[in-house]
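A protein chain is absent from this complex, but the other protein chains hold their places.
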Amino acid sequence: MRGFGMIAVDQVGWLDHPRPQCGPLDAIVRPTMVAPCTSDIRVSHGWAGQRGDIILGHEAIGVVDEVGPLVTSFKPGDLVAVPCVTPDWLSAGVQHARQISHDTGEQASYKFASSKDGVMAQFFHVNQADANLARIPDDVSPEAALMAVDMMPTALRGVEVAEVGFGETVVVIGIGPVGLLAVAGAVLRGAGRVIAVGTRRASQSVALQYGASEVISYRDGRLSDLILACTGDLGANKAIVAGGDAATLAEAVRLVRPGGIVSNINFFGETEVLQLPISDWGLGMADIDIRGSFCPGGGQMVTSMMELIRNGRIDPTLIISHRLSGWDALPQAFELMDIKPPDLIKPVVVV
Amino acid sequence: MRGFGMIAVDQVGWLDHPRPQCGPLDAIVRPTMVAPCTSDIRVSHGWAGQRGDIILGHEAIGVVDEVGPLVTSFKPGDLVAVPCVTPDWLSAGVQHARQISHDTGEQASYKFASSKDGVMAQFFHVNQADANLARIPDDVSPEAALMAVDMMPTALRGVEVAEVGFGETVVVIGIGPVGLLAVAGAVLRGAGRVIAVGTRRASQSVALQYGASEVISYRDGRLSDLILACTGDLGANKAIVAGGDAATLAEAVRLVRPGGIVSNINFFGETEVLQLPISDWGLGMADIDIRGSFCPGGGQMVTSMMELIRNGRIDPTLIISHRLSGWDALPQAFELMDIKPPDLIKPVVVV
Amino acid sequence: MRGFGMIAVDQVGWLDHPRPQCGPLDAIVRPTMVAPCTSDIRVSHGWAGQRGDIILGHEAIGVVDEVGPLVTSFKPGDLVAVPCVTPDWLSAGVQHARQISHDTGEQASYKFASSKDGVMAQFFHVNQADANLARIPDDVSPEAALMAVDMMPTALRGVEVAEVGFGETVVVIGIGPVGLLAVAGAVLRGAGRVIAVGTRRASQSVALQYGASEVISYRDGRLSDLILACTGDLGANKAIVAGGDAATLAEAVRLVRPGGIVSNINFFGETEVLQLPISDWGLGMADIDIRGSFCPGGGQMVTSMMELIRNGRIDPTLIISHRLSGWDALPQAFELMDIKPPDLIKPVVVV
Partner (left out) sequence: MRGFGMIAVDQVGWLDHPRPQCGPLDAIVRPTMVAPCTSDIRVSHGWAGQRGDIILGHEAIGVVDEVGPLVTSFKPGDLVAVPCVTPDWLSAGVQHARQISHDTGEQASYKFASSKDGVMAQFFHVNQADANLARIPDDVSPEAALMAVDMMPTALRGVEVAEVGFGETVVVIGIGPVGLLAVAGAVLRGAGRVIAVGTRRASQSVALQYGASEVISYRDGRLSDLILACTGDLGANKAIVAGGDAATLAEAVRLVRPGGIVSNINFFGETEVLQLPISDWGLGMADIDIRGSFCPGGGQMVTSMMELIRNGRIDPTLIISHRLSGWDALPQAFELMDIKPPDLIKPVVVV
């Protein structure tokens, strides 16, 4: 079976792996559309350590090809969206609401291209299909459904963790695909003023379409100073960090007011160190929370995202900037994500 | 000083009261626009017991006419929106987040036309002005600001208490002015499918403009049966009750699924009795909450509402169906609310 | 296989059923100690409708006798506590934190003596053993472990749902075994004054041992009047309902103050009707919640309970008033629960 993956750090290409085996609770899915994600790129460059010979990709929709004998809700031929996080629902970890992404350990519910091959292959494996697949309704387009498996739930998780309240001022830092949907999500959660932070024109335009009150650029000055200046020195109520590095996170802490929440959904490199002056964190006594979360998992979560799409609450396809077709276009899509041309936000590949 | 009020049960008219006195922390406000509320009408018909000789009205914006010597943030001439709920912020009750509307007793933070004269007068009194007034920004219209003092916060409080989650199915029962804004609020909080329940054409049209997925009528059958039928027998996630009587509330309990929340923001008569078959409440063991809340209070709350308006998140003026002008139009506005012609949603009166 | 159960309404006795079959994810457990529960009695009297030929019981600890081929964490011979609620963790329902007790429908995660035979048999079946069993540590006695499968988690769930805060005044209505543990739980959650309501001497004594500030009796007057009188007319912050009928629930609503929560963990009959004067519920506008919950499920929950026991936070065996031995004592234990002699709180049977 052919799959696109990581041969070694800084080296991607085609791999030939055996078709995965279907356990009694599991499904084998044949993808019909996939999308590379920035985290695929980063992993390929060694952000998550030395790895190799692993098929990449964790964003896919597709057709069920095979199900195990204990699967009751899905059958071959079903069109499904597959969450990028597929917990082992029988593990101890998921019995705590805050932890379903960490079934048997940190981020362990995230299995694609991590503890097993990813989705950029002719077939891929889904554990516990009944709990981890979501049927795609007729009124949700394939592209929209694909955005519901990682981009939307990660972004909306960031909004939930930020506990955005009606009328609040929210800063979204980083307006790549997840950040843009976090802008949409903050608006959809009842934020008042939403300040999007990013420099790329294509993204700025979509941010405004998603309801950003204004867009500012990193280039305009020190971010926290900019936000303090434009909020009468009060600071924002909440900050959602969807880009940058550990220094960006420290800026986010500095720009919220007492009682504020910084919600991180960014992917940092394993060797980064947060350097946070305690005085920028209100001396640790200002009721400012620094929270870091992860895409939630499971089929119901994807279904919830599709409910938003079906009812016209959000159109996640606005972030799709490039549409490619065919397996052979995968390396190109991957390279696009890597070199990030100015007009790129998110590519998808029909396979 | 002239004021429009309740002379006795079922009798409204003009009263001549002395101009209210301004305490050291207080303000006297001269209203520029007021709106009668269904609860004014109900009070005038004795729903809250025998009363008389009291000026009615609790929805107003206006100009500060006088402030007490301890007031620091407002001065005569300021254009302000006045929350219908003005807590005594020095009382014990407000030190509990769930209770700011109940400062020294049940609904005691609600003072207009209750423990003192209301706002439909040449001047009215606001306790603790620094905490209970909100300056109207230039980019918020008087009509919109007026909707921010009771209609919007009551509706959005209903949404908050319902803990509406991303993608959930929410039923809003009753689409008078508050119910309509609850539809808008549920959408603004991230609901998926929103089912509005009401029969009046004018309201149905606004419900759809505010994002209702569909509108059903009480006349189509038993409400809970209708909802169960259209949700594959699952029931809704949440129900917001903004109309009807105690029997409506019981229907709301029956139509939500396990884990559901019924959020009441309706005003019942003092003698109503909820008759709820325990089996319709999941035998009291289905994690279904029955919650009843009240408009929150204070200037900051009104400011939050106006932040939503300024940033284009919600246009509360869609519910204004009738615009009248002059003090002499007040009785007519009041009568409109009482007889409720088919095209009426909410009248406002420029005074 | 021999089991004690319900032959028909009002008729219990020995049944001869085949040993249950073990599915691939499941376990068969041989009980070593069981306890009848008031709900077994009520079911036997038809509270949950016409039933028959079903083995009763849902409180047991025991030894694993057989596991399915997909079970990884348990093996025959393991000493385990079995939660009375054993969700299907692969169902949609459990992916919502508020609903794990309602996997595929109302209370559907509660399977023993409901959708399958109960635990009062030589062997019983546990679905999804990895998720639904809990190993008993050496430092937890069998009796204590047995109290951790239903009595403790039901009681503590009532406390959690009541959102008991530090220093609050909490009324626990009904001091049968669950109510007594709710007293202990309220104390363990940081309540200040805890008022236990019940008439039986044996229970009153244990309530005081568990930290009740005082005990009052239904016989002393109308319950809500008593509480209002002893709280300076304020009412309690929270009420936990662990006994009585629908009228008791209405009293609970009347005795809490604005912002209060009534948390029901009582088991009502299917035909009861709550009759609640709206004025006793603060006109539905006093931020008083009426919540009804159910024992949560899963092995981790039982493990949490045993962590409390191991660390000396609570001794649930204080509620055990009668200790019997042998299968032949089961009918006697059952009858004890039915006739409730004055000194009875909770019987256990070593089998």
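Residue numbering begins at 1 within each chain, and the chains themselves are lettered A, B and C in the order written.
Following the convention adopted for this analysis, a residue touches a chain if its C-beta (ideal position, glycine included) is under 8 Å from a C-beta of that chain, and two chains touch if they have at least 3 such contacts.
Computed from a predicted model, the values in this text were never measured in an experiment.
Here one chain is not drawn; of A:282, A:297, A:316 or A:347, the residue touching it is A:282.
Across C:43, C:60, C:145 or C:194, the residue that sits in touch with the chain not pictured is C:194. The chain not displayed touches chain A at residues 93, 96, 98-99, 101-102, 105-107, 246, 249, 258-259, 264-279, 281-294. Looking at chain B, the residues touching the absent chain are 24-25, 70, 89-92, 94-97, 128, 130-131, 298-301. In the full complex, the hidden chain is touched by chain C at residues 156, 160, 165-169, 185, 187-194, 211, 213, 303-308, 310-313.
Quick note on the criterion: only the chains that are shown with their structure count from here on.
Inter-chain centre distance (chain B to chain C, centres taken as mean C-alpha positions): 40 Å.
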